[in-house]
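What you see is the complex with one protein chain gone and the rest in place.
Order of writing sets the labels: A and B. Residues in every chain begin at 1.
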Amino acid sequence: MRAALKAFGQLNIYLVVGGMAILMILPFYWMLMTAFMPAPDIIAFPPKWIPTRLTLEHFTVAFEKAPWLAYYWNSFVVATVSVGCSLLFGLFAGYAFAVYRFPLQNFFFLLILATLMVPVQVTSVALYIMLSHIGWVDTYLGILAPNFASAFGVFMIRQGIKSIPVDLIEAARMDGAGEVRIVLTIIAPLIKTTLATVAMILFLGSWNDFLWPVIIINSADLRTLPVGIALFKDPYGNINYGPLMAATLICTGPMLVAYIISQKYMIRGIALTGLKG
Amino acid sequence: MTRERRRSPRGVLARLHSRHVLHAYLFIAPVIVLFGIFRVAPSIQTLLYSFYKVELLRGRFTFIGLENFYSLLTDEIFRRATVNTLTYVITIVPISAFLGLVLAVLFNAEFHLKEFFKAVYFSPMVTSTVAAAMVWWWMYNPQFGIFNVLLKLVSLPEQPWLMSSRMALPSIIIFSIWKNLGYNMILYLAGLQAIPPQFYEAATIDGAGAFGRFWRITLPLLAPTTTFILIYNGILAFQVFDQVFVLTGGGPAGSTNVVVLDLYRQAFERYNFGYAAAEAMVLFVFIMGVTILQYVYSQRFEVAY
Partner (left out) sequence: MTRGSKVLAIVLVLLFLIPTVALAGAAKKTITLWYPAGDITAGAAHFADKTLFADFEQKTGIKVEPVALDYDTMQQKIFAAAAGKNIADILFVDDSWLPGFLKEEMLEPVADAKAKAWLDAVSPEIRTLADYGKGRMWGYVQYGIDVYGLTWNKDQFKEVGLDPEKPPKTWAEFRDYAKKLVKRDAQGNIIRVGYAIRHVGQPHGVVHKHFWAIYGAGAALIDNHLALRGGKYMVNTPGGKAALQLVLDMLDVDKSTSLNFPDPRAAFLKGIASMQISETVSIRARQPKEAPDLKWGMALPPVPKAGDRPATNLGGWLYVVPRLAKNKAEAWRAIEWINSPEKDYELCKKYGASPRYKVNWEKEPFKSDPYDQGLKQLYPYGIKLPINLGFNGIMEATGNAIQKVWHHEASVDAALAEAERLANKAIADATK
């Protein structure tokens, strides 16, 4: 009896989870299909779930319109530098907030958190003007300017460090280790998963950042992926669905593949961020 | 653990920690300096701008006190944007959290292909909002998009989706839910799995049913996760921009205009920078207010264990 109930429960779970999963995946599937379908098939009714034949014509058009490899490179450079700096600076700052007691500590911490609540649109013009005075407009530095550090990173790392027993740190100090060494050789390895997770989230954030890059980038060869794909957008009824989907596939494809390969680690890591220290 | 720390002699700790004040400032310096220059300074400038009529290109700044804010009160478009934003936040935050919880509970059980499905639900998070919104824009197309095609297949009436001033905002909300579902689910799942099974065992021994266990044990112990999810989703929801920009641009008839989009328009298409700054301030106050409220309220429900 229990086995039957269990089986019934299992079936229910499959129905709900599976059903919703189909809905979740539908957009990806449709993007994939539209990108490879010949134009008449795209608007055919009844819809062609499997294309009659595959075509690469949309990709040709998409590649003609934009240098995707350059976009990838730019997105990669920006994301790596941004994440690297955020982790490094965030590690030290998070340690300081977690372990030390110092005057104005709360003030500074709240200041950092407050930046989360100010959207980039608010600061963008003032920031743009400032950057133009030091010649950072249309440069990698310009794109990176607001992204050298991350409030989210500081917050998460602080959480992670808080759960480390203070005796460990004391012991290392007794042994004569300097603070910097402690942070790099003892703390960092201990919060490996937090760091990896923060890195992942920040990387994703940088990869998908749209508004600030659009404002600061002028040259075509400096564009990051989201900026590149914005040029395909025609809000008034662009008929070229094929190339549009090909472009989005080019944009999101590699990320999705990387995700499929590493998702186990990604998800496990993100799960840990929600836990209170 | 917190209690244990408190029991240790305060004097010793204080002495130990005060030695490191210099280190502390050094360690937080990079973040503070970088934020200071590239985030805080522009924000303060914006705050100042909100009290001025700013004519940036002519270099003319006229102090007008609270006039921008008074204008905001009578600005029908801004009022609508605020209502739309609040509607968006109030709808999407609870629904996302709720769905995330439901899915987490489901995923807490054991079944085949669990990891695969988990990956599927999380996948929208790794795409850029702009790219994903474009795919959905295509799906929402009234003539050829897959949604109406599916409706037609089962002989249901076609919907205008993004073309209707009534359906546009719900359509955007559906997109946003799809995009963020996996994240909330994973967070809740972690929270669920962190609850020691002893609690459940004890409750079962005491005669609590499945629902009772859920209500009395699971939910309260999930409170920290819930707080985090509500606050985080809330802040992001107030700042929604990318998908509205791509999917509708604020229309039709201002039905999907949201505060950040209006702010952006005022600043960069009307060049009313002082006015836009005022809008930014209003938004900031909203976010702060809601966040503080949520945080204070949630403290009442937290159960340490």
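Worth a mention:
As a convention for this text, contacts are C-beta pairs under 8 Å (C-beta built on N, C-alpha and C of every residue); 3 or more make two chains touch, one makes a residue touch a chain.
Small disclaimer: the values here were computed from a predicted structure and weren't measured.
When the omitted chain is restored, the residue from A:25, A:113, A:137 or A:177 that touches it is A:137. Within the complete assembly, residues 124-125, 128-129, 131-133, 137-138, 214-215, 218-220, 227, 230-240 of chain A touch the chain that is not shown.
Interface residues of chain B facing the missing partner chain: 55-58, 76-77, 141-143, 152, 155, 157-158, 160, 162-166, 245, 248-249, 251-255, 264, 267-271.
Going forward, only the chains that are shown with their structure count from here on.
Chain A and chain B have Cα centroids lying 15 Å from one another.
Across the complex, chain A meets chain B through its residues 9-10, 13-14, 16-18, 20-21, 23-28, 30-31, 34, 42-43, 45-47, 88-90, 92-93, 95-97, 99-103, 105, 108, 111-112, 115-119, 121-127, 129-130, 145-146, 148-149, 151, 154, 163, 166, 170, 179, 183, 204, 207-208, 210-211, 225-226, 229-230, 232-233, 235, 241, 244-245, 248, 251-252, 255-256, 259-260, 263-264, 266-267, 270-276. The touching residues of chain B, when paired with chain A in their complex, are 1, 5, 14, 16-18, 20-21, 23-25, 27-28, 30-32, 34-35, 37-43, 45-46, 49, 56, 103, 106-107, 109, 111, 115, 117-132, 134-136, 138-139, 141, 143-144, 146, 149-150, 152-153, 178, 181-183, 186-191, 193-194, 224-225, 228-229, 235, 239, 241-242, 246, 248-249, 260, 263-264, 267-268, 273, 277, 280, 283-284, 287-288, 291.
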